[in-house]
Every structure is written in structure tokens, then in C-alpha cells.
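Before I ask anything, let me first share the structure, which is written out below as C-alpha cells.
Excluded from the complex is one protein chain; the other protein chains are retained at their positions.
Our next item is chain A:
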Amino acid sequence: MQDNGYLDMFFDEAKEYVETLNNGILTLENNPGDKETIDAVFRAAHSLKGMAATMGFQNLTELTHKMENMLDRVRDGKLEVTTEFIDLLLQGLDNIQFLVEKIKENEGEEPEGINLEGFIQELANYGQQAAAVSESDAQNSSEKTAEEFSLNLTQVEKKELAKIKKDKERIYHLQVVLDEQDFQSVRAFMVLKKIEEVAKLFKSIPAKDKIEESEEPVSELDIYALSWLPAGEFKEELAEISGAEITNFTEIESLEMEEENKGDDSKSLHAEHKVNSFQSSSTVRVDISKLDTLMNMVGELLINKTRLQSLDIQKSKFNEIIPQLDRVTMELHHIVMQIRMVPVGVMFSRFPRMIRDLSNKMNKEIDFVMEGQETELDRSIIDELSDPLTHLLRNAIDHGIEKPEERKAKGKDEEGRIELKAYQKGSEIIIEVSDDGAGIDSDIIGRKAVEKGIVGEEELDQLERREILDFVFHPGFSTAAEVTDVSGRGVGMDIVRNVVKKLDGQISIDSELGKGSTFTISLPLTLAITQALMITVDGDTFAIPLNAVSETLTISPENIKKVRGKDVIVLRENTIPLVSASEIFGNKNLDSFKKSDSDLSVVILKSGDRYIGLIVEELLNQQEIVIKSLGNYLQDTEYISGATIIGDGDVALIIDVRDIVA
């Protein structure tokens, strides 16, 4: 079992590097000569290797090392980027992912009995002709070992060293020789990492980032470090690393004593060997649960601010403070939201590879286009959304896009097109998955729905095309003539809809037979805080999220018409069905309102492109609410999606608009 903090960091970073590798390799396939991409891919492989080595994952280290070598040869122009090369790299990437998964399952240890030697050998053999050259390189650098062991510090560095040295700290100067050819730079990296664990690394020659970037193997390290440990223990710590031997070791007792003859070249030395320690980064990794807590605190603050506002104190000081408090809380909220936002590209990046593999497997030609990767969404939404999108894309390949011959026969381009788009629309984020494939036949869907007893035959005639298409989201509905291992057995689409619903979003489908289908997912920008319209029903206060409110109006009971047995109102030539809020909460039905003399307050709700009029008792105000869950115990309550705390500390329930409009 390894230290969990490091392990989590390893998994986090490994995931990022794998993504970088994935994107890079695919970009490389299209632009084989792109120097920047090669560099980026090389760096990712290299960093991954370094991490794997530090954590002691042997297979992973070797695998990434061999991939890195291949890439290095491309950089040097010794290898060409061919399809074979790309395939090999992608296979390597799969193996990396496989290993990382296994390590995760195995609680931080590389499981035994995984044999990747054959594959690693394959990587090593690929383009072997270049090997001879790198060997001679290594020899050149090992000549430097002969240099004598002297204090290689400039005046400036000595001063700095003296300044940061704490009272009981010792300054060690040591030389480490790395004896194995193959993993020298990895081992050098491990040595420095180890030193950073037990000491402060002041300076190393070559510097740590130089080792990372360098293509040449490092055979020797000259290190200056500050540590609390006595010399013996310090050396023991380093002895754990195999293949690295301490050849010289001194404790520097006094810095001034050795301040001779180094004066003139101090500046250039300093510039060349960058002081390694105490670099600070401008980004911080934060556990998402901490952000959740922060968000909750901001929510609490907001609730209390609203309570203060409702106090209605007529003092000039008070009236001065409130707008300021308002501004600060808003800003705070905004920043926390901002921190939680992640570009959807993070999630999208895995899809090109998936499409490539699937289309090859199914012999389909697909042009996959992504747009709006920079669109940002709350982290928690992104995490949930990846599976539904994967499912939709798989469906598009499996059921949507036709085989090339078929497309040709229909007069379409042989290459099908799948688009994945993300964009912001008002306070919502829209994600669209569309294909120019076969489309969905609503007649077939309708027939199936009748067959499966989802809908009656007479009922079906009443339904609009769109409502019929919606049956694909019904549990247990599948139209695929045969079940393939690519898209599921009809358990998929309803799960997709459930996930989207859980995120407070909606999914709709549009399809034209022969032309293709588009699935549109709309999601709220944020899950936690939203603007709401406050209303009352039978004396209780409720909140309706403002993004679901189209407008509010007052009607007189005579305005209510009957169409096909349903109560409706006609608004700007649109017929909008009416529902009594009191009735859905178990009280007064619509007829009792029709008999009343007084005017009725109606909130026009919209969900997707459907509208419904909700008769409420009273329209109150518009305010910002913090959405809180009702908890698992009441989670499935019909027509209620959550709760919020209002001015006086009371709880107001949030109306689930989708339940009403659906």
C-alpha cells in the first residue's frame, strides 16, 4: 500500500497525461510533421515515465520509456510517422490505461503476473536502426564523470544558501553516479524526488527540469541539499534507490571558507543551472469536495444576506451596508462557481479515439467534428455527463451512420458526419450530438411502442411526431434490429435521460428519416444557486426556477377554453394547456378556479419547447435561491425537485417543472 496522497496525485496526473497523449497521437496521425505536437506527446510520455518510476511501477515505467524512445527518434528525424507507428503508440496508450486501471484496482501496487514484455519488445524493436547512435551519445556524456568533485556554487548561490539555511539544518554536497544505461534519467529523477522528500533540494547539476527535457541520458548528478537528517540517515534514504550510487559526500560546514576563485563565471553558471528549489506554481490542485463545502458556505451566506435584507430596517448605515454585502456575496459566489467550471473539452477529448476505433471496427467512414470544447460547465456535471454522451455517440455510429455502400446508393457522401457541439444559450449549456445518418422512423417507433404496450393504438394517433420519437427514452425500448456489442440492448436511452434529469437538465430528440438525427441536451450552468420566481399555493411558498418560466400573466376565468377535453388558454395564437398547482399538490382542481370571480395568476412554464400554464395562488417576487436536496428519503417526490431556505429561515419547496410539463 502506498501513501494515498501521492497515489491520488499519481492517478490524477496520469489521467491528464493519458489524455494529452491520446489527443496528441491522433493529431499526429493527421499532421505527421507537426513538431509542436511531437514535443507535447514526448513530454507527456516522459513525465508519465518519471511519475511511474517514482512510484515504483516497473511495467508502466518500461512501457512509457519505450514509447518515449520511439517519439524521441521521431523528434530526431530518425523515424517517420506512419499508420503503423500511430497504431503502435495507440496500443501502447491502451496498455498504459490498462496498467493504471489495474494499479487502481490493486490499491496502488502494480499487480503481478501482467506480462507486457512481448509488447514492450515490439516497441523496442520498432525502428531499431537508430539504437546505435544513441549509445555513442551515452558514452560522450559519461566522460564527464572524470571531472573532479569540487564545490560548484556561485557567490550568489552561496549567499542564498546561507540565507535559507535554518538553524539546525545541514548542507550536504553529494555526487551520485547512475550506473545503468537504460533508465538513467529516470533514476536521476528518482534521486532528486527522494531528496525533495527528505530534504530541500537547493541545486542540482543538471537541474531537475533539464533532466526532464533533455534527450541525453544523465550519468551523474551533482547535488546540494539542506536537511535536518544526520549524514548517515540521509545517505540511507538515498541508498533505497537502485542503480544510483553516492560516490562523494560531504557536509558543508562553512560556506565562507570556500569562497575563492569562482568569482568571474558566477553569473553564467547561475543562469545555466537554474536554482531548482522553491519554485512556486500559480495553480493549485484542490479536492472537489472542498469546493463543495465552500459552495455550501457561500450558500449559507447568501441565505443570511437575504434574511438581513428582509428585515427592512430604516437606517442609513444599514441601507449602505446591504448593497455592499450584496456585491461581495455575489462576487464570492461568482468566483466559487468559476473555480468549479471545467471546459467540456476535458471530457470531449476521449471521443475522437473512440470514434476512430468504432468506425474501423464497423467499417464505417466517419468525419467526427467537435465544436465548443472551451465551453465551461460545473465539474460535477461534467463527471456525470461522460457516460450518456458516450452512449449517444455510439448510437450515432451504430444506428445512425450507414455503411459506405448504402450511403453511396442513397446519393450521400460516403463519409458520414457526426458532430458534437457545446455552446451556451442564456443560462443553459447546450450539448448536441448529431449525425447525418439514416434518421429515425417515427412510424416504426410508434408501432414498437404499441407492441410493447407503452401506448395504446388510439392514443398513438393523437400524438405528435416529436412525442412519438420521445418513446426511445422509454425504459426497455430498443429499435436496433440486432443487438450489437457497440450499442446496448435498449437499456441505454432511458439511462441517458435519467442521468440528464438528475443533473436538472433535459434531453430532446429531433430526427428526419434519411437525413439524420440530433440529440440535444440542455443543462443548467450551475447546480447550486439560481434565480427563482416565488409563488404561493394554498398558503405555502414555493420556488420555480426562473429559467423554466416563460412569463407570468393574470387571466380571468372566462379565458379558459376547452380543447379536446383539456383546459387551455390561447396566448398569442398558441394554445397552452392549463394545470392547477393546488391540484397537483392534492387540493383544489381547475374547475373550482373556473367558478371563481376573481382573476387567476398563471405562470407559463417551459421545458424544451413545450409550454404549460400553472395556476397559482399568488405571485410573490423574484429572488436568488440556494438549491438544497430533499435527501434520499424524499428524492422521488413527484412535482418537487428540492428545497431552499427563505428569508425567515423557513423551507420553501422547489417545483419540478419537468414533472409538470412532461
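To be clear about the criterion, a residue touches a chain if its C-beta (ideal position, glycine included) is under 8 Å from a C-beta of that chain, and two chains touch if they have at least 3 such contacts; residues count from 1.
What we mean here is this: contacts and distances are computed from a predicted model.
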item: Chain not present in the shown complex, as UniProt names it (candidates "Cytochrome c biogenesis protein", "Branched-chain amino acid transport system permease protein", "RNA polymerase sigma factor" or "Purine-binding chemotaxis protein CheW"); value: "Purine-binding chemotaxis protein CheW"
item: Options A:6, A:98, A:423 or A:585, residue touching the unrepresented chain; value: A:585
item: Contact partner of the left-out chain, one of A:192, A:303 or A:355; value: A:303
item: Full-complex contact with the absent chain, from A:30, A:363 or A:632; value: A:632
item: Chain not shown, touching residues in chain A; value: 296, 299-300, 303, 540, 584-586, 628-634, 637-640, 643, 645, 649-653
